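As you look at this complex, bear in mind that one protein chain is not there, while each of the others sits in place.
Order of writing sets the chain letters: A, B, C and D. Residues in each chain are counted from 1.
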Amino acid sequence: MGVVLETVELTKYFGVVKAADGISVRVEEGELVGIIGPNGSGKTTFLNLITGYVRPARGSIWYRGKDITGLSPRVVTRMGIARSFQIPQLYGGLTVLENMLVALAIRAGRSGEFWRPLQEDARLEEAMQTLSEFGLEGAAAQGVSSLAEGERKLLDVALSFALKPRLLLLDEPTSGVSVKDKFEVMDRLVRVLKSSGVTTVFVEHDLDVVMRYAERVLVFQEGRVIADGPPGIVLSDAEVKSAIVGTG
Amino acid sequence: GQSSAQPPGAPREVRIGVVSFLSGPAAPHSGIPSRQGAQLLIEALNAGEVPRPYNTPGIGGVPIRAVYVDEAGPVDKQVTEFRRLVLDARVNVVVGYISSANCLAIAPVAEELRTLTVFSVCGIQRVFEDADYKYVFRTRAHQIIDALGIARYVLLVKPDLKTIAGINQDYAWGRDSWATFKETILQLKPDVRVVAELWPPLFSGEYSAEIARLLAAKPDVIFTSLWGGDLESFVGQATPVRLFEESLVAMTVADNLLVPGPGRFVPRGIVFGARGLYGPLTPETTLSRWFGGRFRARYGYFPIHDPFNYANSILGVKAAFEKAIAATRRWPTVEEVVRAFEYLEFEGAAGRIRLALGNGHQAVEPVGFGIVRSFDPTKREVTLERVIRFRVECVNPPAGVKSLDWIRRGFPGAVCP
Amino acid sequence: MQWAIVLLLAIVAPLLPGWTVFLLSVALAKALVVLGIGLLMRGGLVSFGHGMYYAAGAYGVAFAMKLMGIREALVLAVLGLVAGGLLASVLGMLLARYRGLFFAMLNLALSMMVYGALLKFYWVTGGTDGMAVRQATFGGFVPPAGLLRVAYFYLSLGVVAIVVSMAHRLVRSPMGYLLRALRDNEVRVNYMGGWVEQTIYRVYVLSGGLAGLGGSLVVLNVGHAVPDFAYWSQSGEFVFVALFGGYGHVLGPLSGSILFEFVRSYAYKVSPYTWQLLLGAMLALVILFLPEGLWSLVERRMARRDRWGWSWRPSS
Amino acid sequence: MLEARGLSVRLSGFSVLRGISLDVPSGKIVGLVGRNGAGKTTTLRSIMGLIPAVCDQLTLGGEDLSALPPEGRARRGIGYMPEDRRLISGLTAEENILVPGWALGLTDASERLRRIYSLMPAVEALAGRTAGQLSGGQQKLVALARSFMNGRRVLLLDEPFEGVAMGLAQRMAEAIRRFQEQELDLGVLVAESDLKRARLLAQKVYIIERGEIVGEE
Partner (left out) sequence: MTQLALIAVGGLFSASWLFLVSLGLTLIYGVLRVLNVAHGSLYALGAYLGSSMVLVALEKGHGVPVSYLILLGAALLVGLSVGPFLERVFLRRIYQKEEVLVLLLTFAIFLMLEDVMKLVWGVQPYVVNAPYVALGVVKVGGVRQPAYPFLLTGIAVTMGGLVWAGMARTRFGKLVTSVIEDREISAALGVNVPRIFTGAFTVGAVLAALGGAFTAPMISVVPGVAVEVIVLGFAVVAIGGLGSIEGAALGSLLVGFLRSASVHLFPELDLVAIYLVMALVLLFRPQGLFGRAEMRRV
């Protein structure tokens, strides 16, 4: 079991706001790590830093022994890190299916291809299958701009999942997804991730979800990691409790 | 009797396409006056009201029908419109064109479509110096006469001139005009110094920086080929700071300032050119008196060069047709008209026009200049002093010689005052 | 669909009056430029400077004839393509970083500098007077006068047919979709590992090449190249036609270009004094009531037919 | 206060809402609970006038709303918090909250702002920051505060707690309750996907499924 991801003293201030204040974290191969913390504690920023959307002022990021600090999201993604977004990032002008097909085509390195149609049979089949894993097969032909918020969220996760990453970063994957579907989707997702050995880090506010799926929990507060450990232990910690329930 | 009867084989009407700027910045001073001239003449021809030798109605007794087309728009548009005129509107003759680029582009198309085409205003010498055309004619002299003539003029009225400057629009007309002027001056008086060469963009309209530079440089003579709205803006901005008193300003297209419109004026003391003997320089002939009078009565001002140029083209067409009819005693083919047109010498609306250059397709003309003594804004007339007219042989190169070569070689064969 | 239209055009062309054939040839050639601009627009990039590639094609032909004596039509057309593509491949390196109106304006600035250069180096380019282009040959032959226009027409039509069918493939290919995707959300494209700049660069070079190709065909038809080809208003017109026809479908630019040329010619004809009013009014109407372009009319029609077709099936 | 009868919406050929009827009485918090895509957002948006809807009746305190444009409905005192936050990213958080006040020319805008801050101190801490840079949850908070600005008679809250950490969610719920106590006859309609959470907050809950109300409790 190697270290998949390691951050060293990651620091990023936005003006006076300490979005990351010396974050050092290590994630092992195959782990399923949950991140919790009050709003504005720097969770999303942490994912932005890892994937190169935001550059750290200080500190470094290592992925499988390689320094990826300062690399662009594209390069980072190409190295096998995918992420989903808190605010779904979709192609508003395309249908659900087309969104998925684009993801698959890029993953296969076919984005420069201009003579064969996007909708190849094999690709179509995989797309439909991935969509059905997220319960979106019914909406395949629908334009994404008319999706309900929860469906958008699911599609967003599905798109990052479809990239077959080795490290998957999910930003609040189930917020907006109704309670009934939440666990169903997570169950399926986690099963696949586990069986294929994908290392996963997910940000979540719903403690039930964290308790159930995370093997390890990081608690963020004001840009720092204030607790790190198995969910049962971390969530019963008094400091953590006050952080989660206290200031916001 | 004989003259008003139609020859055998005559069509019901002769269709003439008349192309000039009807919109855009070239319309007010050039395009619209041109159209006015053409329209007036065509109506009078059809009514048989034009004095001799054009007193027969229409062309060979056949009435003329004019189709007016806007010259504004890109060159591919012009070519398309030309084709539409010929192939769809079925005109027999196309007359007009003001922009040199359009003339250059249209000429080969006219050849292809075998359509008699007579250029009216455009002045670029390249048309007939660089190519031979069969169906294309130009009934005005090329632009060399303007800048060359005005150079000779300023040397005559200001023989001690030491420094010159130029302000010309940054496009072919401005470049060519300045080159001609400068070359001529330096050829005739090599010790003259050029102190400023300014190139405002076409239609820029704001010249305060240029004027300041000219005032600071204090050249003896300033040459400008500005025309239309640009010229007026320049005049408007240069007058209050007394540029025209500091330097002798020579304008080749000064007659543009005479087009009616509120508030416009001609400054005193400038060298006034009208691209030939037109406007206030028009010689007294039966036709010029008639045309000028009619034109003034109808449009409220004495015609400047553009209406005269368009009228000349139409008169040339009539003369050529009727010469051909006289030879064949029937309605002529276009080739017969072309043959009659070549080397034609005919009575223009303001003096005789001779097609002496370009194998008989290109006219030569005299040119004249004067210094503005006064301007009457109600009649839109200037009084000129020290008027000098240069005969054809002085300002036009001989046949077969390219204009610029002719200047550089020191005007061999020129006959000048 | 596109082949049907090509076939139709090919058959009726020789029967049409001469000036219509000419107008169609020019419209077809310009449709290539519009198509290239339309491709970029699918990626959310509007260029107000493609006139420079159009001019590059046109002047490329003029220089090839003047300096190298090349007269073969097809060779000249390819030269135009190369000229436009080359210029675009240089400028594209810089422009691929820009989006939105800045992309539009920087294109405009560059094209105006090209325009300025064509003016400034007048001793080479003839300045505003432009450069003449002589008749081209077809396989070494000069077609007789009567057939010349038809020959040019078939040349344009052939080129357009090939390009349109290639474009049709392209818009349905991964690259075509990626273009639409990056218009909607570049962030997501990056996070899928897609290379936004590279895609834009490729399409930009392609569209520059198409503009050059269009320019070369236009100048062969028109016979004269002028700096105005690179003027911003010419570029603006191309963008206009792209919207007028609708760039959502590859046939949009084609139909838009043809219709636009006819509409404009018609406006010149019926009201030589106020053609701008007529043209402006027509364009305003299209924009207000058919914002997806004229082709959307056709598509709506076809969609209706589809639905109608469905209703015939037995209901389940 | 707010009464809707037979609210139906068709969007691009799909029947998204089919005859929804609901009451939001004054002084009450009403929940609207359903799964993803059930039509909660669509219901709220059509009450706000943002999508065309067909209905038998849509009244606010007896006054017919159906012909009013969105700004007219806002003027009648309906505060709206959209699900996807929709802050004006170019303005600061405080300016965002003030927008309804400026737009409607509310004379008591600054007084209301003070009240909002006292209800939600966390918002005051963000007041001067550019809205576009706030974190997802912070934006939710500001969007809620903004709906308070002109929500004098009805609040339409679309999944207000989604993406909000537990502690803050509790305080937001508390703020909603206290705000309602202050604005005597305010009715609140909360769209929620979590029945449990809805029950905690609301006195009455409608269950929506595939565009229809299938139950209430």
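Note that a residue touches a chain if its C-beta (ideal position, glycine included) is under 8 Å from a C-beta of that chain, and two chains touch if they have at least 3 such contacts.
What you see is a predicted model, and the numbers here were worked out from it, not measured in a lab.
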Query raised in the report: The complex has one chain that is not drawn here; which of the drawn chains does it touch?
Result: A, B, C, D
Report summary line: Considering the complete complex, of C:110, C:226 or C:258, the missing chain is touched by C:110
Query raised in the report: Taking the entire complex into account, which one of B:39, B:237, B:285 or B:328 touches the absent chain?
Result: B:237
**Report entry** Of C:162, C:284 or C:302, the residue in touch with the unshown chain
**Finding:** C:284
Query raised in the report: Out of B:53, B:205, B:269 or B:398, which is the one that touches the chain we can't see?
Result: B:205
Query raised in the report: Of D:88, D:127 or D:166, which residue touches the hidden chain?
Result: D:88
Requested in this report: Write down which of C:41, C:58 or C:157 is the residue touching the left-out chain.
Outcome: C:41
**Report entry** Positions on chain D where the hidden chain makes contact
**Finding:** 48-50, 69-71, 73-75, 80, 82, 86, 88-91, 95, 98-100, 102-104, 132-133, 146, 150
Report task. Tell me where the left-out chain touches chain C, residue by residue. Result -> 41, 46, 94, 97-98, 100-102, 104-106, 108-110, 112-113, 116, 119-120, 187, 232-233, 236, 239-240, 243, 273-277, 279-281, 283-284, 287-288, 291
Report summary line: Where chain A meets the left-out chain, the residues are 44, 48, 53, 85-87, 89
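Note that in this section only the chains that are shown with their structure count from here on.
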Query raised in the report: Between chain C and chain D, what is the separation of their C-alpha centroids in Å?
Result: 50
Query raised in the report: Residues of chain C touching 2+ other chains?
Result: none
Query - For the chain C and chain A complex, residues of the former touching the latter - result: 169-170, 172-178, 180-181, 183-185, 187-196, 198-199, 202
Report summary line: Note: in the complex, chain D contacts chain A through residues 11-12, 34-38, 41, 83-84, 122, 129, 133-138, 140-141, 159, 162-171, 193-196
Query - Touch list for chain B against partner chain C, complex - result: 22-23, 68-70, 73-77, 79-81, 83-84, 86-89, 100-101, 104-105, 108-109, 112, 124, 126, 131, 170-173, 175
